[in-house]
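Heads up, one of the protein chains got dropped from this complex, but the rest are sitting where they should.
First chain written, first letter: the chains are A, B, C and D, and each begins at residue 1.
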Amino acid sequence: MTSPAAPSSFPSGLPSSPGAHVRAVHDDFHGDLLEVSMGPHHPSTHGVFRMIVTLDGERIVRLKPVFGYLHRNHEKLGEQTTYLASMPYTDRLDYLNSMTNNWAYAIAVEKLAGQAVPERAEYVRVILAELTRLLNHTCLAGFLLQDTGCSGTPLMYAFREREKILDLFESLSGSRMMCNFQRFGGCRLDPTPEWLAAVRQLVDGYGRFLDEFEALISGNEIVMARTQGTGVLTPALAISAGVTGPMLRATGVDYDLRKVDGYGVYPRFEFRVPLGAHGDTYDRYMIRILEMRESIQILRQALRDLPAGPILDPKAKNRGFRPKPGEAYGRIEGPKGEIGFYLISDGSPNPFRYRVRPPSFVNLTILEDMCLGQTVADAVIILGSIDIVLGEVDR
Amino acid sequence: MSVGPLQLCLLFSSALFCVGLIGALSRSNTILVLLGIELMLNAANLNFIAFWRFGPNPAAATGVIFVLFSIAVAAAEAAVGLALVIAIYRHQKNVRLQEASQLKG
Amino acid sequence: MTTVLLCLALFTVAAAAVAMAMRNLIHSALLLVASWAGIAAFYLWAGAEFVAFAQLLVYVGAISMVVLFAVLLTRHSRLDFDREPETRGRVRLALFTGGAVCGVLVAAVLGTAPSSVPAAVPSLTVRQLGLALMGPHAASLLAVGVVLTVALLGGVVLAASARHSDPEDAP
Amino acid sequence: MSLPGQLSVLFPLASGLGASSPLAAVLPASDSALERLPLTLRGLLTGWLPASWQWLANSLIAIVVLIVAFASLFALLTLAERKILGRVQNRPGPNRAPLPFLNLRTYGLAQPVADGVKMLTKEDIVPDGADRVLHFLAPIALLAFSILTLAVIPYGRLLVALDLDASVLFFFAAGAATELAVFMAGWASRNKYSLLAAMRALAQLISYELPLLLSVVPVVLMAGSLSTSVIVERQGEWWLGFLPRWYVFTPWGLAGFLVFFVASLAESNRSPFDLPEAESELIAGHLTEYSGFKYALFFMAEYFGMCALCGMAVTLFLGGWQAPLPFLSFIPSYLWFAGKLLALLGVFMWIRASFPRLRIDQLTRLAWKFLVPLALINLGTTAFWSLTADWAGLLQPLRWLIAAGLIAGPFLLLGRNLSKGLGPRTYRYAA
Partner (left out) sequence: MLGTGLLQGLAVTAKNLVGSFHDPERYVTMEYPEVKTKLPENYRNFPFLVHDDPKDPLGSLRCVACTICETECPPQCIYIVMDRDEKGKALKRPKVFDIDISVCMSCQICVEVCPFDAIKMDQHYEIAETNRFQGLLLSREQLSKSNAYYHQLHPTEAAAVDALLAEQKAKQAAAKAAKAAPAAKPPAPAAPAANPPPPPAPSAEAPKPPTPPAP
């Protein structure tokens, strides 16, 4: 075991053969350090993720993340199937945010093929992406609070609102989570006026929900005690590890692809990018809450300005699609960070190389740096505040 | 040779005292030695209660009060003793009494 | 009523003896707790209700916790098992000493004439006890209070300073 | 001497539902038949027995009644807790378990029965390498100690199973042993999560026993007795003839109640102090390796402990079985007690539905840096209150003001100190 004071000799009186494995356990218990394997079946690892945690009392001295339990060959599958057939697979990456995954993949393919996107489709994409951001951040806040030990109440409130968004997705795309909605050169279906009215209604009510949620959580002394000052991430470490998304912005780095790249029609909207100052778990939580409030602003503007027109470029070709040889990298600011797809085409119906840049995975890599010196209880909420989805981490 | 309840109590207390004594002398684990001493203290307390109960003047609560004080002191002893044990352990990584031969760390 | 006493005594001494002989420290500690509870039952039997509850509260409630904590914090290595040859002699010596002391004590107890047993259980209310503590024994109460406070501070200082002074502690 | 005689020697003051209570004389002559109902029923059952056996029979009845009453309360509480939790979370809670053979759903009232059947029929698993004896003993010990604590609570006028002179001390002595059982469970399971839980349970007990006891001392000081019956009696008077003189309605009583309440949340391992079984960190803590009937026993003991602590809080601070207003005294005392107990249990559940969990170092810090000092200051305030008992006229409001200030000032200071560095933040936006 890891114990520095491992016994050199066994006492003579101990029985030798029966239950040798029990004695091995015994050693574990009597070292100075305790090695605990949290996961893959653990309530707070957000799926099948495993942390091998070495503890000194309750303090973490070593943390080894183990993943891959959900690996399903996503990238190789992408090279075996046609461009269009990869689209539903991207739903399954980050299964909370299929709309943004779709969009990122669509952007990559559109770049590869030089495909134009009608304006109405761009607006619809923004609406869906921001709804997805609301959905993801709401869920995250609920899960994070669940990890802190709430008996499900914030999670249930979060899910109550999430269901409304999922209902919208379902009525638009036919599926709640596996939307498979974007196409190369636009969207699959045109939203009806009733649907847009429903979105407007949801957006109008969302601020009220956020107020109530914040009244329950943000000022709560226990939440502040648990999250403020725990899992601090410095901007330098975050940048060098390639962390993106709200996690990076919580450290105070101003990097939002919606502003940096200005993809889609984002430059037409007025919105602010909230920045944290401490980089701790509370900042990561609050940045997401504030981003949701900004998303509501974006949604209002997008719904107001939504132009008429075709939703799918008439020249777009989805079936039997064969782009010219070349390569392209398409990325967007997903709710969890930069989600990107890199494609190389050799002129065949399948991409020659298909690569995903998953924000969850990259953000997860600094888990140990944030957890060292913290307690087990903190490790759980730090993991929660990274906001991972194992479907995307393991691919 | 008659054995009254007082004698019984005293025998009980002596037995307990000796168990504590043997434990304290024979074990090399500091925690167990401390516990043996605790046991001896308890045995002494038994005597106080026995003499109060079967003594000539039970109205005077002296025996009971003495036991109360003794329990308080025993608690203090346990707290300091076990703190010492932990200090020793942190220093020499075991709690063998024989090896704790230095007062200075 | 001697049967009750005998049962209590047997239980208490047996628990203590087994506790002292156990190799597993946790088992020892838990058996000792049982033994302490037996002593509390003896106090109840003797009519010293308040002392019995105090014994339970202090020993079963507090000291046992401290002991268990100490056992867990000092995860004993195998060196602590008393099975090395050099300790055998000590065990024999301890048994001899204990036996001798026991013999002397038993002889002294049995050699004394039994005193007259009061017929009724002496009644001692908490109020009487309190008055006695605050009256004639107030000075000793203060002294005990000071001892406890000093012991508490000492314990904290000992346990806390040991943690900081040990450079090897850091992994 | 006969067996019951011997037992009564062993517990000289044990008297079975207060038959020899020193307060036997205070039962008012005008008491309604409803008020006397429990005693009348017991008289019918045991009145014909010879005197030496009557004591034993009365004690047995008290034990059986207590266990049956609280076991059924436990069944209802599990349902109520899940219902309340459900309602807070905008869902109905368990409402589907039908009555057997009838297929009537009755709002989920049969759920406890279904749970019980499930628990009893589950396989009892003892992990390989576990300490079988301790693993087996732990739930039993826990339940036994929890039931012991129920014995000294006065459930109504003259309704106390064990009317001891030092019953408050008894309560805490028995209560202190429960964490020992939790430790046994955690350690015997040979599971690392359980071991961590056991360590946490120990730390939690050591930290919270102190404020719990210290918050009770003022009550004992003011009532001048350690007997729960006397403490309740003392709260039976009225301010100005109609306001109840419960201890919670005084500055020191309020502070003591709050400290006691928080500490009892911790003592009963309830949210936000449910660290030993923190499910998001330690799976189920000390319960990880328990299943079936043993698990049910743990669950039961936890609820018994919660009921006992709530009952004690009601007894010490909320006037026990006293009616809140004089003209409401016609309602039997045990009903008042039950009402207060259920209300307090409801608050426990409400808190569970609302708060996340503390971390172990924050938990101990809260105890040592906030609750213990506050309880000590409260003790001083109580001394002041007791010394100024004869202030009258204009001095009376002054007394209230000084006492309130003595509590509120330290509360604010300690609170500020405790939450140093924490607080709502304002965020900047990128330019």
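A few notes on this one:
Definition applied: contacts are C-beta pairs under 8 Å (C-beta built on N, C-alpha and C of every residue); 3 or more make two chains touch, one makes a residue touch a chain.
All figures in this text were calculated on a predicted structure; none of them were measured in a lab.
The missing chain, though absent from the view, touches A, D when the full complex is examined.
Contact with the undisplayed chain is limited, among A:97, A:153 or A:345, to A:153. Here the missing chain is touched by one residue of D:56, D:283, D:353 or D:407, and it is D:353.
Against the chain not shown here, subunit A presents residues 81-82, 84-89, 91-92, 153, 157, 160, 163, 167, 170-175, 178, 180, 188-189, 212, 215-217, 219-224, 318-320.
Within the entire complex, the positions of subunit D that touch the omitted partner chain are 84, 87-92, 350-351, 353-355, 411-412, 414-416, 418-419.
The rule is simple: only the chains that are shown with their structure count from here on.
In terms of C-beta pairs in contact, A-D outnumbers the other of C-D and A-D.
With centres taken as mean Cα positions, subunit D sits 29 Å from subunit C. Distance between subunit A and subunit D, defined via averaged C-alpha coordinates, is recorded as 44 Å. Shown for subunit C are the residues in touch with two or more other chains, namely 1, 47, 50, 54, 62, 66, 69, 76-77, 79, 121.
Each of the following residues of subunit A touches two or more other chains: 5, 29. Subunit B makes touch with subunit C in their complex at residues 1-12, 14-23, 25-29, 31-32, 34-36, 38-39, 42, 45-46, 49-50, 52-56, 58-59, 61, 64-65, 67-69, 71-80, 82-87, 89-91, 93-96, 105. Against subunit D, in their complex, subunit C makes its touches with residues 1, 3-4, 26-27, 30, 33, 41, 44-45, 47, 49-50, 53-54, 56-57, 60-62, 64-66, 68-69, 72, 121, 125-127. The touching residues of subunit A, counted against subunit D in their complex, run 19, 21-22, 25, 28-29, 34-36, 42-44, 55, 57-58, 145-153, 156-157, 160, 216, 218-226, 228-229, 254, 256, 259, 272-278, 282-283, 286-287, 290, 375-378, 380.
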